[in-house]
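A protein chain is absent from this complex, but the other protein chains hold their places.
Our next item is chain A:
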Amino acid sequence: MVERVSTVTHLLISSFWPILKAGLLITIPLTLITFILGLILGLLTAMARLSRMKVLDFIARFYVWIFRGTPLLVQLFILFYGLPSIKVTISPFTAAVIGFTLNMGAYNSEIIRAAILSIDKGQWEAAYAIGMTKRQAMRRIIIPQAARVSIPPLGNSFIGLVKDTSLAATITLTELFQKGQQIASVNYEPFWIYVEVAFIYLIFCTILTYLQGYVEKRFEKHVAK
């Protein structure tokens, strides 16, 4: 019994750094890159949805429809295992960035669109009344206020993304989760290793939750409680 405790303890200590390292080198960069790209794509898509040009609205709706209506896992498989059959081969990391970005963009666009629509009509009218064009009103008056409204839901999608990146293990990307899988498969201690993996995700998400709270506070200083 004592011997078993010591083996497990030793295993947990020796595996902690390799798993954490995979998280720091792959999971975190993948999350940050795709979140930023997904935010930009989401904003553009939201603009297209709110545009008076019917074609743009249609393309945006179609895009959101596809990526919200199909599983993320299937999207990743199409990109990584499907594309080579039409002679397009991409690295696991690139496939993951593209897949997660397209998925994030679709969800974020709905968050941003809802935030923009939630801003009081009077704000548009006040902007128009001082002679602004629709574009100026959007950029100067509406978007800054919509940004504040959309921080909590975007924070949720950010934290969701951290965990969803574990799906990239299925397209051979050695991120946090796959590193854990590799270690568990050689030493036959899946229970403890996966608890450790869960613990490291928990650390990441906790830090990010604090970060979200900080950003929210900064944006809220101009607004009555």
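Structural remarks
Here, contacts are C-beta pairs under 8 Å (C-beta built on N, C-alpha and C of every residue); 3 or more make two chains touch, one makes a residue touch a chain; residues count from 1.
One rule holds for everything that comes next: contacts and distances are computed from a predicted model.
Among the names given as "Aspartyl/glutamyl-tRNA(Asn/Gln) amidotransferase subunit C", "3-isopropylmalate dehydratase large subunit", "Carbon-phosphorus lyase complex subunit PhnI" or "Cystine transport system ATP-binding protein", UniProt records the absent chain under the name "Cystine transport system ATP-binding protein".
Across A:44, A:114 or A:132, the single residue that touches the chain missing here is A:132. Touch with the chain omitted from the figure is made, among A:22, A:48, A:98 or A:141, by A:141.
What chain A contributes to its contact with the hidden chain is residues 120, 122-123, 125-134, 136, 140-141, 144-145, 148, 222-224.
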